[in-house]
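Since the structure comes first, as structure tokens, the remarks are kept for the end.
Note that this complex is displayed minus one protein chain, with the remaining chains in position.
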Amino acid sequence: MTVRETIIETQNLTKYFGALAAVDDVSLKIEAGTLHAIIGPNGAGKTTFFNLLSGNLKPTSGKVFYKGTDLTGKPIHRMIHLGIGRSFQITNIFPNLTVHENIRLASQAMEDNNFHFLMDTAKMDRCEERTAEVIERVGLKSQSLLPARVLSHGDQRKLELGMILAPDPEVLLLDEPTAGMATDQVPELIALIQEVQRSGTKTVILVEHNMNVVMSVSDKITVMHQGKVLAEGTSADIAANHEVQTAYLGGLYDLKL
Amino acid sequence: MKNNSSFLTKNRGILIFFAVMLLAPFLIGLFEGSTPLMIWGNQGSLSKFIEGLGIEIFILALFALSFDLLFGITGLLSFGHAMFFAVAAYLTGIALKTLTMPFWGVVLLVLLAAIVQALLFSLVLPRVKGITFTLVSLGLASVFHIIVMSSDMINLTGADVGLQGVPVPAFISPVIERLRFYVIALTLLVVTYLFYRRFVASPTGRVCVAIRENEDRAKMLGYNTTIFKIVAMIISSLTASTAGMLHALYQPIISPAVADLAFTVTALLIVLIGGVGTLSGAIVGAFAFRLLDFSLRRFIGESASFITGAIYVIFVLFVPYGIVGTMRMRQLRTKQGWQQLLGMLKSKN
Amino acid sequence: MSNILEVKNIHSFINQFHILQDVDFVVPKGSITALLGRNGAGKTTTLKSILGLASVREGKVIFEGREVQGMPPFEIAALGIGFVPEHRAIFRDLSVEENLKIAERNKGDLDRKRTFIFDLFPDLKKFLNLRGTELSGGQQQMLAIARALVADNSLLLIDEPSEGLAPVIIEHMIDAIRQLSEQSTVVLVEQNFLVASKLAKYFVIIEEGKSVASGLMKDLEADKAMIHRYLGAA
Partner (left out) sequence: MKTNLRKNSKAIIILVIIAAFLFVAARGMSGRDVLITVLRGFSTGSVTFLVAAGFSLIFGLLDVLNLAQGTLYMIGAYVGWTVYVRPDTFIDVLTPVLLILAGFSLSALWGRLASRIQLAPKARKIISWLLILAGFGLLALVLTSYPIAIWNLNNYSESPITYSYMADQGLRIIPAEVTFEKISPFLAILGLLVSSAISAFGIALLNRDESKSQAINWRRYLAPAILLLIGVLAAVFNAQITGWMFAMSTNWLFVIAILIAILSGVGLGSLMETTLIRPLYNRPIYQLMLTLGLGTIGVQIVQAVWGRPEFVWPKPEFFTGTGGACPATNLADLLEYNCSTVFLLGGRVRVYDEIFIPIVGIIVLIVVWILLKRSRIGMIIRAGVQDRQMVEALGINVRRVFTLVFALGVGLATFGGALAAPSTGLTPVMGERLLLSALIALAIGGLTSFPGAALGSLLVGLIQQFMIKYGQIGIPLPFTDAVFKPSPPLVPASTVLLMVIVLLILPGGLLGSKE
């Protein structure tokens, strides 16, 4: 494997909730242009770790670096402008706005005419084009004028993905993008994520539950357990790692299931 | 989703409203037997009375419109909104009466004060959300109310009696040139409404709607939501101040009641009646509110306020989306039905 | 064997969202039944529907021969259903003892049950005066289960008991649930298939708000294709 540049780095990242260390001294390097998965049992601190990366939470101690600059303390609305987009585990969209409007708002954020009071948004050509493109890409074209709340759960997940694709960030943080999706829809979404990542040489950081998915697509995997990094490596490394077998899978699992 | 329909078709409703309202004094004049020329010369009595009622409604509608921008569009519930109106009204009165400033200077001063106030409220916006913001705005406005009511500045404000004897420039005097005043108020309302429509469709306005729907998500999308809220606050304050200035020019007495929480609640009520976040609901609601109030007072007398209150409670409980909101829902439902049907046909093929 | 709980074709709503669209299963008395399915499939909503915390607009929920849908949650619970929610919902401002005491339905319930609970979870005895938030995840889970045991509940609804717990504690939890299932019937929601298969005798699979399969856990374990189809790999 070629040596790649580090795009995101955490140093001794720690987050306490009361007395509970949700993320405990995590130092991690993520290389540009890779699909990096973070796995671990429920409650291992994956989502908290994600919230620290995306700036939704402030760490108790430790730092996050993006391309060498310190992200800690940066306001959350700056993140996307720096090139970091994230999706949420629990679908987080504008439920009463249309699918089109949801995506459009996401791509509008990158425009520089947000303060033109008298401009009709329908006339912002570049933004409209981008919106149409993204809607097409996530496969929601036929539903684009429906309020987001009436979409099925799977389609809402797609919309969520579309909302972070729209501003075209360099780093995508995806928190369980397949959560709650019907089985037959999962490969489709994963293929989409892979395609986005490869075609644009983007960095994708993925939190997933579904081991099969993770094993087949990731360039690198970090296993978290009780707030700590338990192991890190390629799919093969992880599959062979005895510690992962016992701790994450609790000696109960048979990975070859 | 290109929308190529022209300005005229898109704003048909408000333009018809504008035309009807312009003609209304003349048409009403015909009933009492005054010729249009007499109306033009401010001579009819019934029409003049109706003009007066119209002006009051337009002022209320402007005020409610500004409240809807803040509450219905941006999702900020301010209980200090009446302060924008009242400061403008008192400032106009004091500037004309005590300071004897020239009229256009007064206008400039009032608009400047509007921006300053909006910025004052905005001071707390980045940190204080939801109900705490409501309480803070209530606190700020209450202070102003208390100051207006206090006897320390009775020479300026007239304390609890109200500010009287404001010299209104002759060219817009509501007594001599009432028709002109009526047309100005109407035009201001229509222009503001058109501007608001445009604003809501603009990139800035869309972000305001996004803030109402899910502020955290809007932040995650990369918007500095505080700035957008401040923008909405400034526009709203400017509108409310315009309404306040008209009020000061039209009414013989500026009563401290316009600084009271009850006046903000009036705006909230109007918006609820018309339909929250619909903009046109503010105009419809203002008509419904003022006309109901007027007719009940006329036919029942003093105890009307109880009945009006009861009617509002019942209305608000049973028509939760307001007049305009309910109408739009109907339209949308039909539209959605069609779309579903079309979708089904497509998928079958 | 009779059924302690029958869920008949229910459709449930949370706010205006139609979450359950035809869920149908029975729970035989004195057994452990596992509800399986993906995140967001509607397992938790099923538990909430049984308790009346989600509004059941169609179908029936029959507990011990009595229709309970539409009754207020506290009355349903008082019939003898204990609930251990997903994120434990330990009351932060209450001490461990108060967290247990609040579940008393009659005065002195806790005193009577003390030995049973503390035999099951000896840890809790040590921390009686600590606040709920000062416990570790595993201890909170124990407290949540213990809280459901204070009153004499004939049915326990347990949502994700293994979530976020270390393997050793999961083993302990499995033992505890097995022990208490000798006294009450248990309905379990579990993501971790191995935990579920070790515990449950019956299973119900829920997918997109519908119950799509049910039967004996034994049979499911043998049917890898079905596991793969509905649950993905473990």
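Letters are used for the chains, namely A, B and C, taken in the order the chains are written, and counting of residues starts over at 1 for each.
The rule is short, and it goes like this: a residue touches a chain if its C-beta (ideal position, glycine included) is under 8 Å from a C-beta of that chain, and two chains touch if they have at least 3 such contacts.
Just so it is clear, the model here is predicted, and its values are computed rather than measured.
Engineer: Name every shown chain in contact with the chain that has been left out of the document.
Structural biologist: Touch partners of the hidden chain, whole complex considered, are B, C.
Engineer: Using the definition of touch stated at the top, determine which of B:Ile131, B:Val161 or B:Leu291 touches the missing chain.
Structural biologist: B:Ile131
Engineer: Using the definition of touch stated at the top, determine which of C:Val26, C:Ile62, C:Leu94 or C:Val212 touches the missing chain.
Structural biologist: In the full complex, the listed residue that touches the missing chain is C:Leu94.
Engineer: Tell me which stretches of chain C touch the chain missing from the display.
Structural biologist: Per the touch rule, chain C residues meeting the hidden chain are 51, 53, 70-75, 77-78, 83, 85, 89, 91-94, 98, 101-103, 105, 147, 151.
Engineer: Just the residue numbers, please: which parts of chain B touch the chain that's not shown?
Structural biologist: 77, 123-124, 127-129, 131-132, 135-136, 138-140, 142-143, 146-147, 150, 152, 261-262, 265, 268-269, 272, 305-306, 309, 313, 316-317, 320
The working rule: only the chains that are shown with their structure count from here on.
Engineer: Is the chain-to-chain touch network here best called a line, a ring, a star, complete, or other?
Structural biologist: line
Engineer: Where the centre of all protein Cα atoms falls, which chain's Cα centre is nearest to that point?
Structural biologist: Ranked by how close its C-alpha centre lies to the overall one, first comes A.
Engineer: I'd like the Å distance between the centres of chain A and chain C, where a centre is the mean of that chain's Cα atoms.
Structural biologist: The answer is 31 Å.
Engineer: Contact residues on chain C for chain A in the complex?
Structural biologist: Going through chain C, the ones touching chain A are 17, 38-41, 133-134, 136-137, 160, 162-167, 170-171, 191-192, 194-195, 198, 207-208, 224, 227, 229-230, 232-234.
Engineer: Can you list the residues on chain B that touch chain A in the complex?
Structural biologist: Residues of chain B touching chain A: 1-3, 195, 198-199, 201-207, 209-210, 213-214, 216-225, 231, 235, 336, 339, 343, 346.
Engineer: Could you list, by residue number, the parts of chain A that touch chain B in their complex?
Structural biologist: Chain A reaches chain B through residues 54, 56, 75-81, 86, 92-97, 100-101, 104-106, 108-111, 113-122, 124, 128, 142, 144-146, 163, 167.
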